[in-house]
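Data block below; observations after.
Omission of a single protein chain aside, the complex is shown with its protein chains in their original locations.
Let's look at chain A:
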């Protein structure tokens, strides 16, 4: 039944029919140079930082538009906190509209991607940017409840939707 609902949802029933698309941002040349020099030095270890985390999640596709989370400014480097010593990463994402019902799906996709791309020693927390969603606390609670997330990701249909986001395809 839900599949029918999803399939019948036409383009006209978008939650945000006309999102603002932002231009991809690159690091300034000087910073790129320094970063490259550090990364190619065999003797130094590169700590996991916000830019690296952002690199992993920036290309996740929005569930209803053919744009990445970076292009829709849902995730950004500034909204990623990496606490290296505590091995703890917080990712804040900003839904394009406050009533976005896809927020949980986006959060799940981010969480899933981080699980796949980061070492297991890191604890990750995916949160809606404060004040950017009408059901902020509910969404945050869902996304950071380990049991609920595990249960959601074990559902085949849901997992398929998450994987569509990760592979750059539209869910709707």
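What we mean here is this: a contact is a pair of C-beta atoms (placed from the backbone, for glycine too) under 8 Å apart; a residue touches a chain by one contact, two chains touch by 3 or more; residues count from 1.
The criterion applied here is as follows: contacts and distances are computed from a predicted model.
I want to check something: the complex is missing a chain, and I'd like its UniProt protein name from "Cyclin-Q", "60S ribosome subunit biogenesis protein NIP7 homolog", "Release factor glutamine methyltransferase isoform X1" or "MMS19 nucleotide excision repair protein".
Of "Cyclin-Q", "60S ribosome subunit biogenesis protein NIP7 homolog", "Release factor glutamine methyltransferase isoform X1" or "MMS19 nucleotide excision repair protein", the absent chain's UniProt record names it "MMS19 nucleotide excision repair protein".
Spell out the interface residues on chain A facing the chain that's missing from view.
Against the missing chain, chain A presents residues 1-3, 5-6, 22-23, 25-30, 39-40, 42-48, 52, 55-56, 84-85, 100-105, 115-121, 135, 138-139, 141-142, 145, 148, 150-159, 161, 163.
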